[in-house]
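Every protein chain of the complex appears in place save one, which is left out.
Chain nomenclature is as follows: A and B, assigned in order of appearance, with residue numbering initiated at 1 for each chain independently.
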Amino acid sequence: MSAFILRRLLQSLFVVFVMTLLVFFGVNVIGNPVYVFASPDCNQACVNGIIRSLGLDRPVWEQYVYFMNGAVRGQLGNSFTFGVPAMQLILERLPATLELAFASLVLAILVGLPLGMWAGMRPDALSSRAIMTVSTLGFSVPTFWIGLILILFFSVHLGWLPAVGRGDTVSVLGIEVSFLTLDGLSHLIMPAFTLALFNTSLVIRLARAGMREVLYADFVKFARSKGLSPSRILFVHVLKNIMIPIVTVMGMEFGGTVAFAVVTESIFSWPGAGKMLIDAIEVLDRPLIVAYLMLVVVMFVVINLVVDILYSLLDPRIRFSGAAR
Amino acid sequence: MTAAGGVGRKPAADGADRPFRTFARRYAQSASAMIGLVVFVAILLLAFGSSWIAPQNPYDLRQVDLLDNLLEPGSTSFSGMTYWLGTDRQGRDMLSAILYGLRISLIVGGLSGILALIVGTVVGLVAAYVGGRTDAAIMRVVDLQLSIPAILVALILLVVLGTGVEKIIFALVVVQWAYFARTVRGVALAENSREYMDAARVLRLGHARILFGHLLPNCMPTLIVIATVQVASSISLEATLSFLGLGLPPTQPSLGLLIANGFAFMMSGKYWISVFPGIALLVTIVSINMIGDRLRDILNPRLQR
Partner (left out) sequence: MAPILQVRDLTTVFQTDAGPLTAVDRVSFDVGRGEILGLVGESGSGKTVTGFSLLGLVDPPGRVAGGRVLFDGRDLVGLPEPEWRRLRGRRIAMVFQDPMMTLNPVLRIDTQMVEALKAHGVADGRDAWGRSRDALGRVGIAAPEERMRAYPHQLSGGMRQRVAIAIALLHDPDLVIADEPTTALDVTIQGQILYEVQGLCRRSGTALLWITHDLAVVAGLADRIAVMYAGRIVEQGGVDDVLDRPGHHYTRGLLASVPRPGRRWARLPQIPGRIPSLGTVPSGCGFRTRCGRADAACEAEPPVVAPAPGREVRCHHPVPDEPR
């Protein structure tokens, strides 16, 4: 067991290392940020001053060593535009992103699970086919456009829901959250729904497949032979079984959801880290871009690691049958 | 099923000598698949005939009148032309812009899909055929690639590379090749253990002959299905990236960029600039997926279960 954890840990460290190389060298090839700061009447001396202050006169590898040296201590340089540590900026915006991503996962399960279970119980019903068609669409349709349509309909046309921002927030344990105020909730619902589309489709698929498998399992028949009520069988025996893969996959999808929040945040001007990334890309604010990418990559790797380890701890059956997927 | 039959070549009772006709007949049994096919062919014709069909060339400044900007659908210009889908901020006819945008979206999606297919197939076949450490190393890279969200990889690449048709195609290939590689390897490994592969080896056929003459044809049905789905999803991803301003340059606006341009005007109720390109995008993707679903049903009994 500990050998397994150690191996996964080393693997994860390696992935993070490769990603730092890619991200850093990649980002440092792009355009020259000097011109973002240099005013039109800036002369050569002024330009050189900017280059020195940004550390751009050093060789790239030296910049990387310097960068890694800072990175392990969580310092990824100052944002070109804001002049404050990039990591600090990203971390300030991160709670908004995490709230959005988390809300969308919860929404995906709340919506997708009943639909998928229904489709699994009545595979030939018209309603089930409609559900499966919608889930197929959810995988392929560009969700950003759905977001636009939602804004057009609920904000512009009906005027029910606000189209931009986070609304009122409440501080819980020092973190600002939207979902506890009515105003914040009305801001959260559309972006969360848009972001949840893909995962909802995924949950529908998983729940349906799970139902098809579990409903015909011997243990369900045995449970019926004990005289249990249908609701007890469905909500305890069946649900608990299909929830294991769903929760696992949702855990693994969390990183991807955070990454995809970049798009959703841009549409709804949700003040999260993703919106900040897009703004940073427009002005080539390298430290900010690097800080965002590194944070998401690390988060992603850590989530995968934790899910893997938890899964193998919780369910010893996995250890014998190999990987989860 | 005989060993040499493969999946796609399963002889049907009524058309063993005419596999394509059998295939076409089975395809036509699904109404939704036929609708998808008809719609997709229509879209192809419209997109690639856009130079002739479109009422104007929206990127020829001589044909565009800035005074006609932001007209509602159905408006008529001074010169008597009707803008069925309205105009955008520059006074371009949206219908024409959509047709031109559709062409770019299809080219980007199709090309990246095909390139990813080629790269992924070669890598997957090599992994399955060579095996051992090469296989393990390749699959490790594939797993790594698949474990990172596509949007993140594409974002990093486009931030690094900048905008441009060839750049977004490159990014989309990087994002997609691993799917093909993993699938091809899986199918090829299964095929590899079949009798006809032993026969081919006993006959001492050359590596290339075995790989491309025997293994590849048996992977084709699965590949076609994945390629269809991947083309749809890469069109979608390209639109998403262009919407973020990271895909194509403004001189070559795909549907995603058109939607992004219209976004700013939506709040003031000028819905048409975003909505119509979006519908075009939606219809394209859905029609491809309808085709893909049917192909999966016919070509790949393994996936049915």
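For this structure, a couple of remarks:
Assume a residue touches a chain if its C-beta (ideal position, glycine included) is under 8 Å from a C-beta of that chain, and two chains touch if they have at least 3 such contacts.
What you see is a predicted model; the values in this text were computed from it and never measured.
Of the chains on view, those touched by the hidden chain across the whole complex are A. Screening A:17, A:66, A:160 or A:222 against the full complex identifies A:222 as the residue touching the chain left out. Although one chain is not drawn, its touching partners on chain A can still be listed: residues 216-219, 221-229, 232, 236-237, 240-241, 244, 316-317.
Simple rule for what comes next: only the chains that are shown with their structure count from here on.
On the side of chain B, the complex with chain A involves touching residues 144, 147-149, 151-152, 155-157, 159-160, 162, 229, 232-233, 236, 239-240, 243-246, 256, 259, 263, 266-267, 269, 271, 274-275, 278, 281-282, 285-286, 288-289, 293.
Touching chain B in their complex are the following residues of chain A: 15, 18, 22-23, 26-27, 29-31, 136-137, 139-145, 148-149, 151-152, 155-156, 163, 255-256, 259-260, 262-263, 266-267, 277-278, 281-282, 289, 293, 296-297, 300, 304.
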